Structures are given as C-alpha cells and as structure tokens.
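Yeah, one chain of the complex is gone here, protein chain that is, but the others are all in their spots.
So, chain A:
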Amino acid sequence: MAVDPLIELRDVNKHYGKLHVLRDINLTVGRGEVVVVIGPSGSGKSTLCRAINRLEPVESGTILLDGQPLPEEGRALAKLRAEVGMVFQSFNLFAHKTVLANVSLAPLKVRKRGKDEANKRSRELLERVGLLDQADKYPAQLSGGQQQRVAIARALAMDPKALLFDEPTSALDPEMINEVLEVMRQLARDGMTMVVVTHEMGFARSAANRVVFMADGRIVEDRTPEEFFTAPESERAKDFLSKILKH
C-alpha cells in the first residue's frame, strides 16, 4: 500500500464515557495521499480526524506523524501540530482579527517570521483561494464559503506536511460547497496529503485515492473510491450508500 507513510495510527482506542468511539483503529496515510473518511454520524470519523493532531487524546495505541509518535501536551506537541493543518466544520476563524491577520498570526508567532514576509505569503495564499480582495475584512463580514477558504489559507500558511479536514462543507449553504471543494481538489492535485471527513460523495469519487468507511467506531472498509462506490463489500456500507445515493 503506502510506500512512504506520513500518518500512522496503530491500535488506537478511545471512549467517551461508556461509548467506545474508536475501536482498534489502524490506518496509514501515505505522503501525497488523499484519504476520505465517510460514515454515518456518530461513527467516530470526526474523532479520528481530531485524534491525529491530538485535539482529542486517545487512551491506547500509537499515532505517528512522519515516523514520530505524538508527544504529550506541551511544546513538543505544539511543534508537531504546526506541521499538520486542520480545517474545521465551523471555520473557527479568529473573530477579532482581519482575514489577513488570521492567516499571518501563526507564521508570526509560531514560525517567528517577519511581519512583511508573513503578510506577503498570506496575500499569496489568499490569492490562491480567490480572496485577496477580502484581506482587510473581518471574518463575520464574509460568507461561510469564503470563511472556509480563508481557514484553508490559514492552515496552508504554516506549510504543513498534511491537512486534516473535519467536515469542511457541512456548515455551508449548498451553493457555497463547491467553491470550497474546488480549492480542496486543487490542493489534492498539487500533491498535498489530506485526510478529509466529509459527506460529499462527489468529492470522494473525484479526488480521493482511498475511501475509509467507518461505522460504530471501526474502520469497516478501506478501498479505492471506484471499488467502494461500485461494489461495497460490507452490509453496513451497502446500507449506508443506499440511503445517501438514492435521493
């Protein structure tokens, strides 16, 4: 499978109280690979995504990033997180800062870049997501789709090795979904390593190298999109697909 693993999860388990949200998760994401995680709600897919940069600590098992195990809370963890970008369902742009300042903040504070250098790079990234003209506005003045594209630019500003997307289009109006997916497709074409939790089957088909199907905290299937969508193996996946594809 993956020749050059960037993200590895080995026997990862996590509970929320009695609920076993992650059950013996084993997953390897290779460099440059795009893995789409789908599944019914409550299946643990968001938790899986958040566990990769330890926004959710796990109870047992190992998570390796570029061969290094995730450190405990502290500076070492912060350093590792800087290498993995994250895009959230609710955008989470810093509400008190302009679009440009949102993108530049982490390069300034974490990478200790100069202000001019950071802002120059931020403008390039905003141009890449088509929002250079909004640089001086505040997040609340933008549409959801625009906010999410800024959030992607903000994650890219750290030059991450991989990007995690936690349902990036679930909070968007239908007409804004495409502008975000288009940016993500472009990133995939450019060779960015991506883990994408989504309900967008079209994106999974067109941009993913692999589809991981989760249900009840387990990885049920892990296959190419072509195989998964045309001939799912498990009953659970067949059931899931029949519900979402026929309407």
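Basically, contacts are C-beta pairs under 8 Å (C-beta built on N, C-alpha and C of every residue); 3 or more make two chains touch, one makes a residue touch a chain; residues count from 1.
To be clear about the criterion, contacts and distances are computed from a predicted model.
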Problem - Name per UniProt, for the chain absent here [options: "Pyridoxal 5'-phosphate synthase subunit PdxT", "Glutamate transport system permease protein", "Glutathione-binding protein GsiB" or "3-isopropylmalate dehydratase small subunit"] - result: "Glutamate transport system permease protein"
Problem - Contacting the left-out chain in the complete assembly, out of A:K79, A:K120, A:R189 or A:K238 - result: A:K79
Practice task
Quick one: say which of A:L55, A:L132, A:M201 or A:L241 touches the chain that got left out.
Solution key: A:L55
Problem - Residues of chain A (touch criterion as defined above) contacting the omitted chain - result: 53, 55, 73-75, 78-86, 88, 90, 92-96, 105-106, 109-110, 138-140, 151, 154-155, 158
